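Some chains omitted; the rest stay in position.
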Amino acid sequence: MTLPTHLLNTHLPLGDQRTGRFYGKDILSVSQFSRDDLEYIFGVAEAMRTMVAHIGTFDLLKGKILANLFYEPSTRTSSSFLAAMERLGGSVIPINEVRYSSVTKGESLTDTVRTLECYADVIVLRHPETGSAAIAANAARKPIINAGDGIGEHPTQALLDLFTIREELGSIDGLTVTMLGDLKYGRTVHSLAKLLALYRVKVNYVSPEILRMPPELVAQLRKRGLPQTEHTTLDAVLPETDVLYVTRVQKERFENMEEYESVKGSYIITAETMKRAKPNFVLMHPLPRVGEISPEVDDDPRAAYFRQMEYGLYVRMALLAMVLGKA
Amino acid sequence: MTLPTHLLNTHLPLGDQRTGRFYGKDILSVSQFSRDDLEYIFGVAEAMRTMVAHIGTFDLLKGKILANLFYEPSTRTSSSFLAAMERLGGSVIPINEVRYSSVTKGESLTDTVRTLECYADVIVLRHPETGSAAIAANAARKPIINAGDGIGEHPTQALLDLFTIREELGSIDGLTVTMLGDLKYGRTVHSLAKLLALYRVKVNYVSPEILRMPPELVAQLRKRGLPQTEHTTLDAVLPETDVLYVTRVQKERFENMEEYESVKGSYIITAETMKRAKPNFVLMHPLPRVGEISPEVDDDPRAAYFRQMEYGLYVRMALLAMVLGKA
């Protein structure tokens, strides 16, 4: 085959600066970000939002390939990364069936990752074991984006949560954020709390006794000077709340079913709840929901959980562009 | 990130009229179409056929994203929509594993659809429950295309069946269409019959006694003035048949195995059947087949079932382009 050298020009990357503070970097944990980093990411995400609103899709990552490596199923997250890559003009290798594939023949995560980076330019990894994203990143030359590793981290969820607050309310400093539900096991509220620690906000925790926010996290935010309060019902803090972040209270967490029955009603958001909330308040949920928010609330303009999904698209577009040096 | 405004021009949609009678509409049921609608759809499908014959693929839907949401597996239908979108230059989010994903965590269909429309421009939905496509369409702002909802509807199958007849025989009026096999439970023959009711055709039904066409459907066609006959064997009507539409007779439908054994041979198409059929007759089957048509028939030019698959591609390309305002 004669080398079609004229092609060498057709794909010269658009504005190929290959720079930016996250070029070639891994996205592993919310702890890696400074406040300045967050502002940078959100600036890019906002540009993505504008571009999508105007033209839907554009070829910023044309010719780039994402390996979407999901060791456990997550339609929502994998679809979001897939759409993000496609809206940037890139391609995706979707791997959702690790169960049945070479990995179950006993191959190590690092071998799988080192193989996939032969084919792809960036790897998004979802894995059930805490710390697996860091292990993968250590083995790989190409950037790894952690899309959730067990009870460990899910940094892109936390980034999209914070971006949602910023887009919905204009800024983050000065707000009162109330977290509701299972604050003990909820990975999303832990990560969000860590990011909020970089801002000047008040944080309220509302949960059943047995599902309280872990003390070490509360201590971490206290050290940063954030006012925090803890409650078992929403009533007292609802009127002052700017952002209500709802998570699911799973029946299985309770040993005592009577206790579960007695508390569960307090953690369901209804039209009645909305009446007592601020007019410009924002209701969030990482989804999927299973009863925590009544569907009657969906049409309230303050219900932001579906917009939250959309903000996730922009944040993931931003991260992909950034680690590939195109933002 | 500085907004790369020069990109704003590169993706201005080709011939972006964003009009057409199906722009932004859902495709839920064959009942929604007038004869005029059908002619419009078939005109677009024919243009698609010409384009594919000449250039294979083209960028009419470049930048558009289809969420291909399959709650039950159907390689044939999902591949057909996927190929349709790719031949139009668009991208696809394939979701084939709903079993293992957030949906099985208990998320409602409407929440799933409202999430996916944050990422995609159009949603193709296959779901085991009758009426689910309408529920999804009600929740979604983006167009929903029903790719089969239980024993309910599978409108794109019926459209491709009718398009096949039109392309193979030039027109539909004046033909004699014979439906063979399981006419009681066969979703495809019900939908096809409803569409044929808009034309001037004669319809013959050939089935075992216990698998006759439902009386309400026969009544519906009678009201429209279509001549219809019912038979238990093909012999009498084969000579006059222009289109023979074969469906599978499933053993499981019979309580009495002797009855099954006594009839099953009558519903298998062989080279012998073809000898007694018209020279320009068309043999159709929705596929997959499991013995209803002998493979020896495949090379007969009147065997249209593989071409039928191909016509399905053009019809689905047409529908995608139409609901996205590009046809």
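Order of writing sets the chain letters: A and B. Residues in each chain are counted from 1.
Operating definition for what follows: contacts are C-beta pairs under 8 Å (C-beta built on N, C-alpha and C of every residue); 3 or more make two chains touch, one makes a residue touch a chain.
As the structure is a computational prediction, the values presented were derived from the model and not from experiment.
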Full complex, copies of the single sequence (shown: 2): 3
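As a working rule, only the chains that are shown with their structure count from here on.
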Copy-to-copy rotation for subunit A and subunit B - C-alpha atoms, rounded to a multiple of 5°: 120
Centre distance in Å when subunit A and subunit B are each reduced to the mean of their C-alpha atoms: 39
Complex contact set, residues of subunit B against subunit A: 1-4, 7-8, 10-12, 62-65, 67, 91, 93-95, 97-98, 100-103, 105-108, 110-112, 114-116, 118-121
Interface residues, subunit A side, partner subunit B - complex: 14-15, 43-44, 47, 50-51, 54-60, 73-76, 79-80, 82-83, 86-87, 94, 96-97, 287-290, 295, 306-307, 309-310, 312-313, 318, 321, 327
